[in-house]
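Right, I'll just put the structure down here and ask away after.
Yeah, one chain of the complex is gone here, protein chain that is, but the others are all in their spots.
Now for subunit A:
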Amino acid sequence: MVTPKRPRSGPGTGKLRLHVPEPSARPGQQTDFSYLKLSRAGEIPRPPVDCVYEDTIALKNGLIRVLDDAHQAQGPWDPKAGDEALRNGLRLMMLTRAFDARMVIAQRQKKTSFYMQSLGEEAIGVGQALSLEHDDMCFPSYRQQNILLARGYSLAQMMNQIYSNTADPLKGRQLPVLYSSKEYGFFTISGNLGTQYVQAVGWAMASAIKQDSRIASAWIGDGATAEADFYTALVFAQVYRAPVILNVINNQWAISTFQAIAGGTTATFAARGVGMGIASLRVDGNDYLAVLAASRWAAERARNNHGPTLIEWVSYRAGPHSTSDDPSKYRPADDWQRFPLGDPIERLRRHLTLRGAWSDAEHANTQADLEAQIIAAQKEAEKNGTLISGPQRTAADMFDDVFEQMPAHLVAQRQQLGV
């Protein structure tokens, strides 16, 4: 008995097509940045910190900006930060950029195997770190070295990690830039993307369980929001009203993949937050004043039991993804120059100069000063060795810390290696 085939009928029975998003420009072309939903500086309202998530729904497609095109502060999100606070922020952003530049050279000189810059994204981590208490725990991805720098972590110690040398605090076990420092509120970085996001929520829940006052700051990139742990974190944060700031750095690129492949062009990443019932902001990540204002808002909200905040920071990954990457193979070479939100350092520099709180001479002096600090730290770190010259951590360090107490099978394996 064969069932006769019935003919298909009705509208829309033509061939289906798979939609695969593409960036508007590839090498040799010009990106059309109109896909970025931009707002004018000062245009977006500032809800009270105890608002409910519905009060931020309208903000999900807007962009909180304070500095206008003439580099003046505008509107309700102006953090009214003092000159010295802004000068400090600028110095830390410059330090981050100079540190990155130096370490890229060190990688090219084979002093280390690998490095990742944060060129163009310096404002976000610096601004947030300076809006938190020193003992609030940050759960960074691999591109928030500026949090460690803003918290005063030793430059030489960072380089010791990058060089995997005898003074490496992580004993040579981790790839360069995957720092860890409990003391500086900087959670151990994992190579597995997105895992830290839900861990940050758990840490924040623990703080609430213990009726502590500390909050957590979670970090993820646009690409990694596609990982399941991103959504898991949002669910937990909303359900338990965890005191956490859920930062999404939308730098438009995940290695070679434009953020549309992560779903970020059709709906903003801020929209995912409000969709999950979390107060969400979309902020100009290259506007240091907006970074300060939004971070302070979210921190105050978390600390006062008003719950989590998701912040999409709109920025641009100006440099290569890593020292193993060549962006000229997948995007226009002049993309950053054409990115509408510019360079965070230049924008703050111009603003401070307008205020009479900065000058070209001070900028040049600061730059020289920071580079001297970095070179001094590098000399100090290189005394402990580099990947090319050694000395390195010994194999005896390799078996420790797998468990609290070394089990018999690891004792035997260490003996087998003769160390």
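One rule holds for everything that comes next: a contact is a pair of C-beta atoms (placed from the backbone, for glycine too) under 8 Å apart; a residue touches a chain by one contact, two chains touch by 3 or more; residues count from 1.
To be clear about the criterion, contacts and distances are computed from a predicted model.
Per its UniProt record, the hidden chain corresponds to "3-methyl-2-oxobutanoate dehydrogenase (2-methylpropanoyl-transferring)" from the list "Amicyanin", "Electron transfer flavoprotein subunit beta", "1,2-phenylacetyl-CoA epoxidase, subunit B" or "3-methyl-2-oxobutanoate dehydrogenase (2-methylpropanoyl-transferring)". The residue touching the chain not shown here, chosen from A:192, A:304 or A:359, is A:192. Residue A:200 is the one among A:106, A:138, A:156 or A:200 that touches the chain missing from this view. Contact with the chain not shown here comes from a single listed residue; of A:178, A:220, A:248 or A:274, that residue is A:178.
Although one chain is not displayed, its contacts with subunit A can still be listed: residues 137, 139, 169-171, 173-174, 178, 180-182, 187-188, 190-192, 195, 198-210, 216, 228-229, 232-233, 235-236, 239, 400-404, 407-409.
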